[in-house]
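Omission of a single protein chain aside, the complex is shown with its protein chains in their original locations.
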Amino acid sequence: MSEYLLQMLNISKTFPGVKALDDVKLEVKKGEVHALIGENGAGKSTLIKILAGVYQPDPGAQFFFEGKEAKIRRPIDATMRGISIIYQDLSLFPNLSVAENIYIGRDSDKHSWKKVDWALMEKTAKKALKELDFEIDVSTPVEKLSIAQQQMVEIARALAFDAKLIVMDEPTSSLSAGEVEKLYEVIFSLKKRGISIIFVSHKLKELFTVSDRFTVLRDGKYVGTYHANELTEEKLITLMVGRKILYEKNKEKAASGKTLLEVRNLAKEGNFKDISFELREGEVLGITGLVGSGRTELAQAIFGINRPYKGDIIINGQKTVIKSSEEAVKKGIAYIPESRKTQGLILRQSIINNISLPVLKKLKNKFLLINRRKEIELAEHYIQSLDVRPPLPYRAAGDLSGGNQQKVVIGKWLSTNPKILIIDEPTNGIDIGAKSEIHKLLRGLAANGMGIIVISSELPEVLAVSDRIIVMRHGRIAGELGIHEATQESIMNLALLGQKGKIREEAQL
Amino acid sequence: MKAFLKSKEMSVAVIILLLCIILAFISPVFLTADNLLDVVKGNAVLGILAIGMTLVIITGGIDVSVAAVTSAVCVVLGKTMMFLPDSPLTIVLIFVIAPLFGVLLGSINGILVAKIQIPAIVVTLGMMSIINGLVLYITNGQYLNSSNFPTVFLKFSNFSVFGISIIIWLFIITAALTWYILKYTLIGREVMAIGGNKESAVRVGINYSKVQIFVFSYMGFLAGIAAIAQTSYTKAVDPNGMLGLELMVIAAVVLGGANIMGGRGTIFGTILGVLLLGIIQNGLILAKIDTFWQKVFTGAIILIAVSYDHIQYKRSQKQLSKIEVEA
Amino acid sequence: MKQVTLSKENILGLIAIGLFVLMSISVPGFLSSNNLTNMMFQLPEFGLFALAMMVVIVTGGIDLSITYTAALAGVAIAILSSNGYPMIIAILGGIAVGLLCGFMNGFIIAKIGVSPILVTLGTMVLFEGLILSITKGNSISGFSPEYTLIGNGYYLGLIPLSIIIFLFVAILTSVLLNKTVWGRSVYMVGSNPVASLFSGVNNSKVLMKVYLYSALLAAIASIIMTSRYNTVKVDLGSSYLLQSVAAAVLGGTEIQGGYGKVIGTLYAVMIFQMISSGLNLMGVPRPIVTVIMGVILIAVLIINFIKVKADENKQKKLAETA
Partner (left out) sequence: MKKIAGLFVALLLVFGLLAGCVSQQGAGGNSNSSKDGKDEAGGGDGKIKIAVVPKLIGIPYFNASEKGAIQAGKDLGVEVIYTGPTEADAAQQVKVIEDLISQDVDVIAVAPNDAAALSPVLQKAKDKGIIVMDWDTPADQSLVELSVHQIDDEAYGRHIAKSLVEQMGTEEGEIAILTGGLAAANLNSWIDAAKKELEENYPGIKLVTDKIATDEKQQVAYQKTLDLIKSYPNLKGIMAFSTPAPLGAAQAIQEKGLQDKIAVVGTALPKDSAPFLEDGSLDVAILWEPDKLGYLTVALAKDLVDGKKPENGQNIDGVGEVEVWEDGKTVIMGPPTDFTKDNAKDYDF
């Protein structure tokens, strides 16, 4: 019998246009806490979805569980084998009780009319919760619980299913410090009982607290698996980021034009606070920080979608209140959202219709109708200048690959001739070649006088395009770095610890 | 108890309570047991259908063919009773025939919705048109009255237990049964689970289309029961007697706090919604109010209720999307 | 390689033509000028409701209140006319009342964000109540003779005026939907409201205009109906409510929103009209006509489903071989 509980070998996964995973392996020993780590887009969540049975890997993958070859085709297959996934957004039923949430999914299709045994259900739930040393009334509906409590319910569900392997995806992202401590205790006790845990997180400190071994992924590729004692936080960061700098760090000098946008003491309850910065003509301002640090909310507030906020937004020296996205466009602001498929594009509509959408009003002829000829010319212009492939303007936007879709979105916003371009995760899910193309494009636009804000979690990207970098943490600005002083390490320090300079000692425990 | 005070049902209950207090002052007969029983009895059919509709709406569907299905079952019942002997067996038999026929019609809806993936509103619209046309064609609108029914059925209709009419009992039993199914059977919990979170339901391996077929068939089953109640109530079969009832049924469920987009809804809330509609109707005569204004009141109450509910919902969503900002 | 594919609308158009030929051959009197004019007189009011419903459905909504909006507009016209106001004032008054109804729907749906089916269910009952309390349930007449020409007159002594109005509105709707900024936004909001919001489209303005437009069409339908029937009552046109949903859906409009064409709706309305008139001429009992319409609605949707499935399979195979 192998020493490994789980072995995933030769795992590749290709999505249209992107190779998300390329020959990755993951081996988890019995009773260990195994950290899966990598930057955003490194392929962690794809790997986990394959483990969960949500995605099927490309042919050639090998999958062993408890030493035997295993096939996981549907989520229920994973559950039945004893693999439980605790997603970041949790899979709970808010209207059902704690007991039910723990018990649900236990019976198959055949037993529709089987009586639900509430007594057994509660007994099972209580037992599972007791193992976690977590006291709560099992008849409470889950919607009444805090996120931390809900997470415990998910873990209890895993225990009730006799899970041998529990995957926790960013489990601490919405927990307070005290709750995190409690979670650690739970993890240790699970480990003591021989349950393996895959722990996915960005927070290096906690990874070192709980993990025995680390598997590092980078750009969909396997970097290596290491024992905790082989690593330090610095080394881990280097492993995640890679020795080879992916992109050339930006060396161009920012043109110091006039101020386009100034934000003063911007605040929105539950989103961000005390945000002040300015953006000049011809400058690329990078905003980075962990997912959930309030970056996107800030951008959407400036774009008039996330309302109402406190504080001032000053454009071209004039104080303005932006009440809607329509007004933002009028003021010369363009915002390219993070999710192309749901927010950026209307997938079923043609490329033409997508590109012209924000400028339709300018395409009216004297009869107030849309000048279709001009509209097509406009679309063709951007298809050509951005090299969208295939260059078929009537094709539905949903038919294109990720990189080409992103080009359409960029074309759409360039058509508005914006003064200020805010772009959220510009290269999310796009292959390497297209990435640097887009970086070049952004630099070129800035050189022509546009003010650009790039929001990104990908540090090399931020370094490659920005003139200045703002790092956000917990809804505030943790610090600002000029491009000359910025390194991946210094940004990480701000994002993780909220401090400039060296990683603090306590981080190393 | 505390949970109840904060629940959506509470707001309906408060409105009902206020109405009752006002009516009690205006009309001395309002609060008599007799009157209240009449209100419940008069709305039992609406109530039975609304309970079925609650399940449909919880899963995000809608069924506008309920009234048509119920009429169809009424007609079938009426016609078969003309041939049934005057023995207690007849009662047993109608409790077999009516629900079976209802399930048959309901399952057609369910299969079309789940398997052909036609939106529920369109399927049931088409079914409504088909069933109404067939019923009218077959019956030519002919009434069947009590002289066509075996006396045992009339006895059954007038039967009461503890002074409460059998029709009210049918409503109570239906409510209890449905509550039991929702609470104590796997399929019931799956209906609730899908209502709670569709994505999670699929993650834990719940068969969505099976649940859809179930809720529409169950709706048909209850339409069968409602047909028995209706026939007992009027002691006659009027093929046109249910026209337009489907919108009242939907209104009752929505007033009871169910979300038309799916996800929320309780049996208790629906019962309150039915009572609210019933009390408005009853009260307007007792309070001697001009009947012409009744619809204006009803429309305004629906608008206020749904807008209020939506604003509350938006607020709660905002709470959920908060991120922790360091002070 | 260019392949001629049949769009949903073209298939429907073929069905309409086929039906016309079939009816002409098998139903005596179908081709008589009398019957053809009849159909032209009957089509506009139904067609207008169907178009009004279609525009709303394209945004993913539904408007259950349109027939009562129309009736309320009709009541306004009747009251104004019978009090001696000139025809044009009465008509404008009616349209204003209709738009007010549309504004109420639009406000609660677009600004507050309540689901359309609930809002219009409420306003439907509300408008009905208003009409009842204004008219006491009686019918109101008293239109001027010129007014009755709108619904009953012929243009150039040949073609019913009402069908010209309807065709004009249909073309206008088609132009508005396909050629104007608002029309484009209607499809965009219907396809993906989030993405359209993120593209600088003011969703709530677009939706508001949709409900106003739908109410405007209902008011025009009301003008044609009141002038044709010379009277208005609370249930004016109420039988068109579910029929208009059926026609829009049969015409290819997707009930989830994002897709729908005027031409498709037009074909659907013609199909319903031909079936109704043709079967009546054949002496088929009216209830059976209702049944057949329901069957056609469901059957066409099943055919669409099968076609989509077949296309998907073809695509899959294509992808596999590639």
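A few notes on this one:
Per-chain numbering from 1; labels A, B and C assigned in written order.
Criterion: contacts are C-beta pairs under 8 Å (C-beta built on N, C-alpha and C of every residue); 3 or more make two chains touch, one makes a residue touch a chain.
A quick note: this is a predicted structure, and the numbers were derived from the prediction, not measured.
In the complete complex, the hidden chain is touched by one of C:15, C:197 or C:236, namely C:236. Panel shows chain B; residues 27, 29, 32, 34-35, 38, 42, 136, 139-143, 145-147, 158, 230, 233-236, 238-241, 281-282, 285-286, 288, 290-292 of it touch the chain omitted from the view.
Contact between chain C and the absent chain runs through residues 28-29, 32-35, 37-38, 41-42, 45, 132, 135-139, 141, 146, 148-149, 151-158, 161, 164, 225, 228-231, 233-239, 276-277, 280-281, 283, 285-287, 290.
FYI, only the chains that are shown with their structure count from here on.
Rounded to whole angstrom units, the spacing between the C-alpha centres of chain A and chain C is 45.
Computed centre separation for the pair chain B/chain C is 30 angstrom, with centres defined by C-alpha atoms. Among the residues of chain A, none is found touching two or more other chains.
Taken in their complex, chain A has these residues touching chain C: 303, 305, 324-326, 328-329, 335, 337, 342-349, 353, 357-358, 360-361, 364, 368-370, 372, 412, 416. Within the complex formed with chain A, the residues of chain B that make contact are 3, 183-190, 192-193, 195-197, 199-207, 210, 214, 263-264, 318, 321-326. Taken in their complex, chain C has these residues touching chain B: 62, 64, 108, 112-115, 117-119, 121-130, 132-133, 136-137, 242, 245-246, 249, 255-256, 285, 287-295, 297-298, 301-302, 305.
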